[in-house]
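To start, the structure under review is shown below, and the notes come after it.
Only a single protein chain was left out; the remaining protein chains are all shown in position.
Chains: A, B and C, in written order; residue numbering restarts at 1 for each.
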Amino acid sequence: MLQFFLKRLMALVLTLVVASGVIFLCLEIVPGDPALYMLGLNAQEDTLAALRAELGLDMGPLARYWAWVSGMVVGDFGISYTYRTPVAEMVAERLKVSLPLAVYALTLSTAIAFPAGIWAASRRGRGADIAVMGVTQLGVAIPNFWFAMLMVLVFAIQLRWFNAGGFAGWEAGVGPALKSLTLPAIALALPQASILARVMRSALLESLNEDYVRTARAKGLSRGQALWRHALRNALIPVLTIIGLQFAFLMAGAIIIENVFYLPGLGRLVFQAISARDLIVVESVVMLLVFAVVVVNFLVDIAYALVDPRLRGQV
Amino acid sequence: MSLRNLIIGGTLSGVFLLAALLSFLWVPQDVTQLDIANKIRPPSAGHWLGTDHYGRDILSMIMVGARTSIAVALVAVGIGMGLGVPLGLAAAARHGGWLDEAIMRGNDLVFAFPSLLIAIMITAIFGASAVNAIIAIGIFNIPVFARLTRSGALSLWRRDFILAAQVAGKGAVRISVEHILPNVTNLLIVQGTIQFSLGILAEAGLSYVGLGAQPPTPSWGRMLADSQTMVSFAPHMALFPGMAILLTVLGLNLLGDGLRDMLDPRLRRLR
Amino acid sequence: MSLLQIDKLSLAIGGVQILHDVSLRLEAGQILGVIGESGSGKSMTAFAVTQLLPVGATCRGRVLLQGQDVLAQTEAQMCQLRGRVVSMVFQEPMTALNPLHPIGQQVAETIMVHENISRSAAMARAAQALTRAELPPERFPMGRYPHELSGGQRQRVVIAMAIALRPSLLIADEPTTALDVTTQAEILALLRRLVQEDGMGLMLISHDLAVVADMADQIVIMRQGEVVEQGPAAQLFSGLRHPYSQALLAASGHVPARPHRGQLGAPLLEVQRATRRYAGPRRGLWGRAPGFEAVRDVSFCLRRGESLGLVGESGCGKSTLTRAILGLDALQSGSIAFDGQPVWAGGSPARAVRRRMQVVFQDPYGSFNPRWKVARLVAEPFHLLDQPPTGAARRAAVNEALHSVGLTAADGDKYIHEFSGGQRQRIAIARALIIKPDLIILDEAVSALDVSVRAQVLDLLADLSGRFGLSYLFISHDLGVVRAITDRVLVMRAGQIIEEGPTEQVFASPTHPYTKELIAAAPVLPAYAKEIAQ
Partner (left out) sequence: MFAGWYKKGALAAAALVAGMGMAEAKTDIIVGMQLEPPHLDPTSAAAGAIDSVLYSNVFEGLTRFMSDGSVVPGLAESWDISGDGTVYTFKLRAGVKFHDGTDFTADDVKFSLDRARAEDSQNAQKALFAGITDVAVIDPLTVQVTLGAPNGAFLFNMAWGDAVIVAPESIDTIKTNPVGTGAFQFANWVQGDRIDLVKNPAYWGTPAKLERATFKFISDPTAAFAAVMAEDVHAFAGFPAPENLPQFDADPRFQVLVGSTEGETILSTNNKMPPFDNLMVRKALAHAIDRQAIIDGAMFGYGTPIGTHFAPHNPDYVDLTAQSAYDPEQAKKLLAEAGFPDGFKTTLKLPPPSYARRGGEIIAAQLRAVGIEAEISNLEWPQWLEQVFRGKDYGLTIVSHTEPADINIYARPEYYFQYDNPAFQTLMADLTNTTDPAARSAMLKTAQTIIADDYVNGYLFQLAALSVANAKIDGLWANAPTQATDLTAVYWKD
């Protein structure tokens, strides 16, 4: 078990090192001078040089890479070029929105997908199955930003049940904060729930076809008992993979939705930082998201081992 | 069930494909001509789907936009297949070797990057254009096809007919081309259809944030973005392009499901 | 009242008639053997009794279990009966158990489903059941997971689950087909013992006449959904009326007529001290677990014109040895020479040698690229020739090969899925013959075939060896087949050859204890049946 951990940890670190190099290289070739952006049309050459020196942009690329990576290891992500505040603080502030939003959306998605997928699988080929499959087909096909637009139109502007956007802030209390995340979470969760429900259904159908389910039936278990006691846990493995992927996606993929609902989240920070050539913020956030993906995958692997004793043995 | 999927999906995707093709020959109104005086008109006999904020005919825009969406998604799938399939075949042929390991780790690396973010970064680096949208979407198709091809190929490599080909003195490359590739085409067709539909969604998303095809080339995502502030008084501007995306993606997904069931009922459902 | 009485059972799935008027009966404490080849409907009969039929299946007739017609029971009532009154054991023990639950829990589940008892009480009863199935918890803790057990042990768990509530009827559907012959003998003995102890009825379904004939009190022979013959085992064989059952019996004891050859030729294949080691799985970052020697210090010689058998149970190293002989893998030490030339030379297999050896594999379904036409499949070994025939000459060669295995030239334009299993093995043989090799390796080449088809293929092989002067290396786990077609036999176990000698001599008086065990374990037709067969 320890060796497995070490091996995975090593792979994790390696991925991160390679990823950091790729990210840095990519952003090295981004055209655009952050200093010029900040000082605008009437800036003079000497002013720009002064600002560049302050930002550390006059150092060589290797020196900057080293400064960035070595800082990151100890939690120092550097100082934002445009905001002039520590990137770590900015990111922490944005995570207070992005993380709960991702968790909220994932919770919704799982809460919808599990019952729907199980229901469809247990009624394979019948009305319920066809209905669930039809709705999920729509859910997968609908562009989530369009869906978000429609929801704002209906629920915020017409019915005025929700605010059109913005984040109430945790200091306003959990209720208002969650309320302001509700529409975005639904917009994010709908396609995810559809995909997850379909995966759940097909994984369940597959494990329902397994020999051990027939064995269970031969013991005298009813169809439902066999599904709950034997098929479901075996079907969880592909479902877990998808949940892991979705969480990673939700952390980063909310950019568009954050824009529609003007949430001060991580995605919007990156989007703004890219437009402002605030490269250090871009680098750090992308790195953080890669880190999140890698860690989530790692956790999913561990979860496999918890679900499946066969893997536990190898572990 | 599968036949119905096939028919509905085929019809929907077919309609949009035909609309795209037809737009090369004829559109109700030239989309490069603006008619500011007739902007934002609701659907009427003259403009079946109304006009947009420059007075362009929305039906024509959707037809020409279909061209953009289909072209971007198709080439992106092409990139994914063109690079991913050989990589997957090579990884499977050298299963357990360093090449396999390198390819799979490379895949993991690409998967570790948040795709939308990278697409935005790519367009930020090289500028917004249809070509860069294609590259951004295409890159993330590579590991999808590499992984699929590898897993399909691995199960084939365990089959006796591969052993027979080896006994006949054939090398890994020849076996991959002659035996493996023809037997993974079903998988590739099905996944290709799905990636195609995802590509259309991705293109819509990118051009929605302004990173896709540039004006005056119409694209569905930008039509939605343009309509966004007007949806409250001109809902037709948002409704029709949105429906176009929805129906095309739906059609392709149904087609993919139908093809999967038709080509191989035992095929693992990947989604 | 019989324990089980089936009257004129007909079954259709989606409009396709599977069973026609099947009638049979089984008394408590007796063993009913149901014999048939694939597609005979024997398994469907069993599933009809438990009502675990595929979706869309409809039954007519009566299936009386202890006088109750199961066809009239509701699903809820059937759930009450399954596991308590009637239990089942299946063919594939590797997949029959839920991989995520410990074995004790799976056995206990049978009890808890039917009886309102505490978990610990159920576990105690499960321990008893496992002990009766010869898996005492002292040696095989109930917390073990299925993947930690061998195939035979898993089948014992399945049996323990089935007998935990001492049902009146146990249905065993090919319970030993997936197992090695020694394990098969143990499992059959276990089943027999349980029948005696519990006085339950056993419905034993098998394709193997010998397995059933040895065990059963009553025998039913099925074919294409119909019962063609039934009666008490002792009398049945002497009075076989139906031509099919007569042919079945004949085929199962079939010995093909092989041409007699005088002196054996020069050594063709010489294997000397061959050792093939597999690297262990990676451990940690750099280390590897100790390797595993699949083939250890194996030496033998095959002479021109000889038919050499290689027997052994799964995992003994047969396949690894085959791959090495074919030049697909290099050896770690030792050498393999074909007609004096090394098979593996200078880091790559020698083409000149490989074109003189061909192979026929076990699986008639997996041996062919489903996207190629037969002509192209058969011609594939031409790749080994420096100047392969092209155009008409190529096609002529293909036709000739097809003819020599009893197929027609027109078959060359078909795809492989248009052929039956037996025909496919003929095509595989045609593919092997096409470049006129000296040696054909038959790797379990008839193991997947039904008895009657198997007999025909064996006849073909015998005939071809005479016509083309072929040598065979015949690899199989089936002792009967090896005995019927080889001149000499090698017995392999754990990577080593433990016994070698003329086939009849080895079978008649084995010297190594393992060989003895192997031969003893092989199910054989009772002497009276054997006589009739011959």
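A few notes on this one:
Following the convention adopted for this analysis, a contact is a pair of C-beta atoms (placed from the backbone, for glycine too) under 8 Å apart; a residue touches a chain by one contact, two chains touch by 3 or more.
Nothing here was measured: the structure is a model prediction, and the numbers come from that model.
Taking every chain of the complex into account, the omitted one touches A, B. Across A:27, A:152 or A:243, the residue that sits in touch with the chain not pictured is A:152. Only one of B:29, B:129, B:151 or B:186 touches the chain withheld from this view, namely B:129.
Contact with the omitted chain, checked across A:38, A:57, A:99 or A:135, is made by A:38. Think of the hidden chain as still there; on chain A it touches residues 31-34, 36-44, 46-47, 50-51, 54, 82-85, 90, 93-94, 149, 152, 156-157, 160, 163-167, 169, 172, 176, 259-262, 264-265, 268-269, 272, 274-277.
Remark: the residues of chain B touching the chain excluded from display are 32-34, 36, 39, 53-55, 124, 127-129, 210, 214-216, 228-233.
One rule holds in what follows: only the chains that are shown with their structure count from here on.
In this assembly, the C-alpha centroid of chain A lies 22 Å from the C-alpha centroid of chain B.
Chain A contributes residues 11, 15, 18-19, 22, 26-27, 29-31, 125, 130, 137-138, 140-143, 145-146, 149-150, 153, 157, 195, 198-199, 202, 206, 248-249, 251-253, 255-256, 259, 267, 270-271, 274-275, 282, 286, 289-290, 293-294, 297 to its touches with chain B in the complex.
Residues 159-161, 163-170, 178-179, 182-183 of chain B are the ones that touch chain C when the two sit in their complex.
Only residues 3, 6-7, 10, 210-212, 214-223, 225, 229-230, 233-234, 307-310, 313 of chain A touch chain C when the two sit together in their complex.
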